[in-house]
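With one protein chain withheld, the remaining protein chains of the complex are depicted in position.
We just call them A, B, C, D and E in the order they show up, numbering each chain from 1.
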Amino acid sequence: MGSVGAKDVPVLMTEDGRRIDGRRADELRPLRIQAGALRQADGSAFVEWGANKVMAAVYGPREVHPRHLQENNKAIVQCKYNMAAFSVDERKRPGLDRRSQEISKVIAEAFESVIFVEEYPRTSIDIYIEVLQANAGTRCAGVVAASVALADAGIPMVDLLPAVAVGKVAGHVVLDLKKEEDNFGEADLPMALVPQSGRLVLLQMEGHMTRTELSKALDLGVGGCRKIYEEMKRALRERYAPTGTASAMEVAA
Amino acid sequence: MGSVGAKDVPVLMTEDGRRIDGRRADELRPLRIQAGALRQADGSAFVEWGANKVMAAVYGPREVHPRHLQENNKAIVQCKYNMAAFSVDERKRPGLDRRSQEISKVIAEAFESVIFVEEYPRTSIDIYIEVLQANAGTRCAGVVAASVALADAGIPMVDLLPAVAVGKVAGHVVLDLKKEEDNFGEADLPMALVPQSGRLVLLQMEGHMTRTELSKALDLGVGGCRKIYEEMKRALRERYAPTGTASAMEVAA
Amino acid sequence: MGSVGAKDVPVLMTEDGRRIDGRRADELRPLRIQAGALRQADGSAFVEWGANKVMAAVYGPREVHPRHLQENNKAIVQCKYNMAAFSVDERKRPGLDRRSQEISKVIAEAFESVIFVEEYPRTSIDIYIEVLQANAGTRCAGVVAASVALADAGIPMVDLLPAVAVGKVAGHVVLDLKKEEDNFGEADLPMALVPQSGRLVLLQMEGHMTRTELSKALDLGVGGCRKIYEEMKRALRERYAPTGTASAMEVAA
Amino acid sequence: MSDEVTAEIVTTHILDLARGGRRVDGRGPDDYRPITVEPGFVTTADGSALARIGDTAVVCGIKLEPGKPFPDTPNAGVLTTNAELVPLSSPTFEPGPPHPRAIEVSRVVDRAIRAAETIDLTKLCVTPAEKCWTCFVDMHVIDHSGNIIDTASLAALAALSHATLPSKRFGIGDADTPLAVQHYPVECTFTRLGDTIVVDPTFDEERAGQGRLTVATDEEGRVVAMQKGLVGAFSPDDVKSVVDRAVAHGERIRALAREG
Amino acid sequence: MSDEVTAEIVTTHILDLARGGRRVDGRGPDDYRPITVEPGFVTTADGSALARIGDTAVVCGIKLEPGKPFPDTPNAGVLTTNAELVPLSSPTFEPGPPHPRAIEVSRVVDRAIRAAETIDLTKLCVTPAEKCWTCFVDMHVIDHSGNIIDTASLAALAALSHATLPSKRFGIGDADTPLAVQHYPVECTFTRLGDTIVVDPTFDEERAGQGRLTVATDEEGRVVAMQKGLVGAFSPDDVKSVVDRAVAHGERIRALAREG
Partner (left out) sequence: MSDEVTAEIVTTHILDLARGGRRVDGRGPDDYRPITVEPGFVTTADGSALARIGDTAVVCGIKLEPGKPFPDTPNAGVLTTNAELVPLSSPTFEPGPPHPRAIEVSRVVDRAIRAAETIDLTKLCVTPAEKCWTCFVDMHVIDHSGNIIDTASLAALAALSHATLPSKRFGIGDADTPLAVQHYPVECTFTRLGDTIVVDPTFDEERAGQGRLTVATDEEGRVVAMQKGLVGAFSPDDVKSVVDRAVAHGERIRALAREG
């Protein structure tokens, strides 16, 4: 969101509707998903999305630590979203800050909304998301990566969880903000969709939008999620039935 | 206690024996006790005492957390005294500081001295004291509030625990210090009395007093506690047999 | 090791092979070991070595805290090496820093290499080392003290663990560095020896040494350890068969 | 075990009632519990309020102290928001470092205050890049009977609306002036109970619910912050209708915060 | 279990003896265990002492370093007191952050030092509001056989009495001068065993006791600090008589601290 008193706002939208990196309002950044990127984890995925690099791993269902969190009738879903010290311009001190803890909470709740947790009572399903390089939209990239990692780990879910942030930039509602748009834009609205039901399990927003803009933003985000959903499925298919083609691909509007 | 190198000491005692707020040496500040001030707690009380506002809640007897603190032959009594960030002039950083931890310890020990802990083996009785507005004497206000909260929770005790600080100000032994008296006075002596036995279960002191002054201070404090005791009983009676009269009242010497 | 940009390097080795305190290259500092220095511990020892003063205590085999660290087929060995705030020139903030945690880890692993841990399944053997006054070589002094404390506690071990640091100072390989030698020298190599097998269970090194120097350093250290071993046995004999002679003694090359 | 069984019975009852548009305490799906605001509750603070929504109570205190601007906003003061979910307020809270629950509350309240530009932070700059006011918004939850976010947010807004810059105390000016509040964001929280979405959930309704959704709107009817929490899902249409309801409630609650 | 049974047997035995005015180690109710003080025990400190009362041992080290005065006392140095109850000293102490037990010890010692005006803090001011000496009093409990407070307090007083301002090291003056100690507070701790109140309780007596009471007095016989701790109670008359006994013991112990 626009920093108070900040200067040097770049041109975020040209007169012919091009964004700072040349994209149209409804265009995603290039997205590349690799399922099964790690050896130790039960499931994993690596996502490169624009200039984001995000790794996710899943462990479980496994014993609950600490024990007193165990639930008798379902698995608990724990998430730890973490940013590497070098993932942002100004070095981030290692350790969980308040932002990371909030994001971890809403992501865990989003996944608990789609995982069949009652099938694994007294266990924990642990999701770890490491942001190695950040350029706006890391929590959505993390959800996409974690979702593929959960599928890679064979955890039964209602559906995969595509996610994307919509925003408002120079008065326009646009899809998939990059860093400059996030810093100098007027609103940021990350969401995660259950494609099967059309419902949102993650939704946050900061900035200001009229009701009309918000309505438009929701529709734009749902559309974006559906494109990302196709890429997620493609990554999983490649993992289990590799075709010899490159796994990198670009998603255009 | 008198801060080293501090200046601008106000007149703390006039020639005709009046204190900075007009009280006599043996006079208490106005005291208002409301039993049952909270909905969630098993027992609670709100105390306004001079310019102090202190809330206390009691939970228990309940399961012990963490488990390894559990005792087989009695309940443990845990206390957490905490000051809100905005309760003092200079904002206090949230979290337990050393002062709060010491006060929590002596208060827990004071209450364990009067609660029939052997009746509830393997449980915990948890006392929480939140200081919302502070003006000297908050630990005594906390003991008074917690004691009423324990009674409100139905925890069996030998007796209620009235508490008050005595001090030395401009050479005089006085009852119930307010902030300026605490800051610029020569001694502070908080105590909590078991009225039934006439014994003290909380007693601390800092400053300097001769043996004669100390003796006088103890007697003055015991007298103050007995007045406060009446107010505590009145608050509990009102809670359980409301008469329609206001619960606020002022205690004079 | 030589601090970057530091000045005022003292003369560390004279032309006739004398060190800053007059010792020869293969000479130890005075060493005094007192077994059984504490009352509460199951075993203890106090070591004065040059200007180091180090106390060690052993508790166990006892119940494991926290419980989940317990192992079914052996005792765990835990070590906490700690420096008192006043043990060094510039006051050290209380609490475990990273250096202390690393040292604690390698010492615990060294002792687990010689204790018959399989004889005490599901227990913990806890070693505490407190550095009260530091002058280079505290981890070795700590190992010597802890080893005597373990013997004092009656814990069965393959052998005692003498330890000493070798270093490189003004181009010479020397035994048992003192503070100035450690600060301005070129290498520091602490080690702990199992005399019975001639093997090293603790070995660290920082600085730079040629392979020839390193080889010489290892031999010098092993020789030093064998001298220290004699003092350790003497301290234990005195503890259990006091002869009336003073327990202080000086070890010369 | 007993607790779990009780909770399950209560949940079933709540969901049964909700099918008929009813609630345990007799409210309709779009009714708030009684709301009260007591500004100036804490005199040691530079601004304060005790807000109650039903049995949920939050005390907010504002402290204004001299500080240093952040390097990237040299012309602005600093706003710091913190919520304490002290164990006094609920049997479900334990002592210890801030739980993610408490962090979420403070961040959601912070987000609305910040996005709505509630206070003009540039007015809190004293000397660019050197000295500014730091505005601490500390929220102390003292009784938790559900819907902490709205109660804390209301307490914060009321406390800010009645706060004073203690310029004299810190030698920064000759007179103490009111803290200038320029926008009034109000947070409204909803929970899904089956097909019904109810406003202002109680503790039991939050536990029974299938997702929580908070929408903050300002006095111009704009959305300034949202937060979906807990397990559950909302359709885009759910969200749109919740926004409309939040705007309507916001107007009434906003007046309470401003007037006290 | 075995531990609990042993403790109960020991407690019963202690209380039985106390009825006849006797103690397990043969002392009378008003006898201290042997006391020794070794000043200068740690040469890396600016002042230090090893104090022993019976089998309880505490090393105290003083460090004096340049610092900044607190804003509200611009003409005074800073005093910081800390007690470490390291797990080396007792099977009942565990590693981890400071336990309330340790905090109580350091605060009770600090209170006596501060209230007695043991050191004249204004003499530790170098440049008002800018530079002062910070005096760190670090107490390291190394053997805990009961009555830590008195032993730690004695170690601290002896260390302070023999401390030197390291002015040269920090370029603050030409010569190192002794830290000026102007008062000598001594803490004496008592425990109630039934109707008997004994001084200098051992570890087992503290556990058997019904309340602990510490009284600090200065060389003029004034009370400067008190602390009642643990479970139990004292009547005002108990307190008065304990104070008289503390004054008497204080005189003897004070001499040990000053001379070493």
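Observations on the structure shown:
Operating definition for what follows: contacts are C-beta pairs under 8 Å (C-beta built on N, C-alpha and C of every residue); 3 or more make two chains touch, one makes a residue touch a chain.
The model shown is predicted, which means the values in this text are computed figures rather than measured ones.
Note on the chain not shown: across the whole complex it touches A, C.
Of the candidate positions C:N52, C:N82 or C:S113, contact with the hidden chain is made by C:S113.
Among A:R19, A:K53, A:K178 or A:H208, only A:K53 touches the chain left out of the display. Listed by residue number, the positions of chain C touching the unshown chain are 1, 3-6, 72-73, 98-99, 101-102, 104-106, 109, 112-113, 187, 189, 194, 197-211, 214-215, 218-219, 222. Although one chain is hidden here, its contacts on chain A can still be listed: residues 38-41, 51, 53, 55-57, 59, 62, 65, 80, 82, 84-91, 94-95, 126, 128-130, 132-135.
FYI, only the chains that are shown with their structure count from here on.
For the pairs A-D and C-E, the larger set of C-beta contacts lies at A-D. With each centre defined as the average position of its C-alpha atoms, the distance from chain C to chain E rounds to 31 Å. Centre-to-centre spacing of chain C and chain D amounts to 57 Å, using the average Cα coordinate of each chain.
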